[in-house]
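See below for the structure under consideration.
A single protein chain has been omitted from the complex, and every remaining protein chain is retained in its original position.
We just call them A, B and C in the order they show up, numbering each chain from 1.
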């Protein structure tokens, strides 16, 4: 295992949740300060991504800073909440120009917070930007508004990085930034160096992508600015514990990052609705460490040979040998 | 159109919603009284299904009754909320026997309310009963608890009907009552006459069923006690406006009910997150009336002949002729 | 209906099929000449897309030309069969350089046939280019090979257009050109004016896209060179009769083409495994004519207003009014 591996998590990992059925929530509400304390109890967590505004109360930056320091946590990103009630019909693409302006202002504020906390990026997840019904929107106008909204922010804040986290859908039936390729196409059109992708492993699976392929594509376009992981059943963004369903594909994902010398933080984006959030993070990180060890054992030269021939069985056996280790009978790898 | 056609809706159609992102909701909170007033504004609504406990405040049965009378609405069903925080890990299958008892009590109370309002049934939607992860549950024990829970209620309340509304998933990653066949299998095992199915068109589509086939199967087992409709993209329970995506399959669904002389209420179960809820109900009912008219125009004899030969094209043309009417060039049907 | 509307079909629409179960085929084998005769019996077919090599025998170009003339059919495209046994592990991305060369040669031959028949384009559907297993391929190398293969052909044949027909998967578990955005991204990288997209409505639905949005995006990049339609259940490329499942979304698709003054051929790509292929084509075209009439009735000004507000219900009602016509009660649209 790489000795300098850093793990992170979105701070919402340690919040409680509501959904359309359990409207009273899956637990007592927590403030961002509560969440930071919980994050601090995770064995190997170094960095967090913070929602902005800070949830659960009125907190000063200093209060947040104190809590972070006390828990030995750095800030990797700031995520402005451009998907709450105000933005129900979209942030950058809202039909109301006043709401679009409000989105711009909120992200601009978040940019200030990012500077203050030394974050690597402002994360844009425009989950309400999209559509629900056929005929509902003018698709050209909607896409243009998406790019204009992000472009303006990136242009006004050249000292900061903006990362777009794409997802096929939810809460909208269809999200504008729905895939790695669509997002890259948009970023190329925006044409600014400080806009990139935050690739969520689960969103990629959900969208029918191979996350390893998606990561490679984003890297080849020079736009892979961040990643996070979790797991799901490919039909929804379940945000389950990383490695619980797709250990081999997550291993391929990190192998792809490794072979490209991508050295960012290994982050979690999990929603443990009914689980203890500290235990859920620990379980995921323990699995990620196994992956890290497996990376060290992977015979990359033999793998390159197998891949040059598209030899699926040989490649699979090499991956399995690295992952299952001594449990995997010698000589069979 | 059948002159005595009655339309209904779940009262939650007229609530506002929250989800895990828009935690501040898609609009100002509404009480059940507000929702009843809105339901009253829908042009052709006769009956509603009421959540219990009544949401948004402390209301007496009399207050609800007044509001219903004022809006000329009858009650078709009572839906106990066995999927809120208390029941986050299951109602009938909760690992905690105290919570299972609480679920039993809540449904028992709801049964009293059903009697009071002259409802046709108590609706059981055990949305939190199921599992999320591999290895999480003992599947035999879980299924047994599902059947025991429903069975006890049905046995104790032989004067009332209990309907189970199945769904593949959400909020759990997998729901125990996940399909029409599984639910029928369980109902047969329970072995009581007063347990049936509430078939949600969208849940059926989402589960990969043909809703028409599912309805026929439930009817052939004598268990189709209720239905509701909406629409979705087959990958999630989107609860969109009925007919907005699958007009032909919804037509086949109602044709199946008609050919079996099933004469219950045509109900809506829609979640208009970002739409005016009265307009959403009106739009759906207008489409259902078109379906009703089309039923009258469908050449059922020719259809029976086509179906006897599994002649998809002839059958499709007959359905299209009935649905598109004069717009469909004569002689081509 | 536009008086000059032209309808087309892939000639394989009139072939018989095999699959992995019915290895003896869904009917007697047919030659391309047989298929052309059947195509000639479709009431309103003007153009066809021809597979190359010509299937079912050894035919000269002149024989094909005769058959086409006899049936009053023009050729819109030539589809080289770069997905048969030789290319089982890929055409442009095959690990064997000899096979890649063979693919290049076959497409080059097809380019000659396209010139000879005055076709608008050579269609590239690299259905075997992709992967099946995690770790099987080097994703960077695979994508580069995809672009190099297409780019070389386009550079060598500047007088011809090449269209890429993307699809998420099948026969590979994942296809390299899997979506509209990925394909556009690749085309931009190739950087030649004569490479575009053939957008298959069903592939787009299957990939979780809105076909209307996909068409708009391709148009905005100046790359929508062709389209074809069919229908499916969104989970697979079922190639069913157009309009049989998603009439509203296909209407939105053609509305999008219309509003952009895109005036290409309305083509069919259906696989009537168990149906009479002439009847299947007639049924689809009859529906497309209904769509065409509905386009004429659509209140585009009111729709533009509704879309400016993202007003889903108003937009849906306008579409329904145009599609269902007089069956839809006046005043409700």
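As a working rule, a contact is a pair of C-beta atoms (placed from the backbone, for glycine too) under 8 Å apart; a residue touches a chain by one contact, two chains touch by 3 or more.
It should be emphasised that the depicted structure is a prediction, and the values quoted were computed from it without experimental measurement.
Student: Give me the visible chains that the unshown chain touches, in label order.
Tutor: Those shown chains that the absent chain touches are A, B, C.
Student: Return the single residue from B:138, B:156 or B:263 that touches the missing chain.
Tutor: Checking each option in B:138, B:156 or B:263, the one touching the absent chain turns out to be B:138.
Student: Which of these touches the unseen chain: A:134, A:186 or A:247?
Tutor: Only one listed residue reaches the unshown chain, and that is A:247.
Student: Of the residues C:201, C:253 or C:273, which one touches the chain left out of the display?
Tutor: Of these options, the touching residue for the absent chain is C:273.
Student: Even though one chain is hidden, which residues of subunit A still touch it in the full complex?
Tutor: Touching the chain left out of view, subunit A contributes residues 208, 233-235, 241, 243-249, 274-276, 279-280, 283, 286-287, 289-290, 293-294, 312-313, 316-317, 320, 323-329, 332.
Student: Need a quick check: the contact residues on subunit C for the chain that isn't drawn.
Tutor: Interface with the chain not displayed, on the subunit C side: 17-27, 83-85, 88-89, 127-128, 132-134, 169-171, 173, 233, 235-236, 238, 240-241, 244-245, 271, 273-274.
Student: With the missing chain put back, which residues of subunit B would touch it? List them for me.
Tutor: 89-90, 95, 131-141, 143, 168-169, 174, 178-179, 181-182, 184-185, 188, 207-210, 212-213, 216-217, 220, 248-249, 251-252, 255-256, 303-304, 306-312, 315-316, 318-319
Here is the rule we go by: only the chains that are shown with their structure count from here on.
Student: Once you draw an edge for every pair of touching chains, what topology comes out, line, ring, star, complete or other?
Tutor: Basically all the chains touch each other, so complete.
Student: So what's the Cα centroid distance for subunit B and subunit C, whole Å?
Tutor: 38
Student: CA centre of subunit A versus CA centre of subunit C: separation in Å?
Tutor: That pair's centroid distance is 35 Å.
Student: Which positions in subunit A are in touch with at least two other chains?
Tutor: Those would be 89, 132-134, 169.
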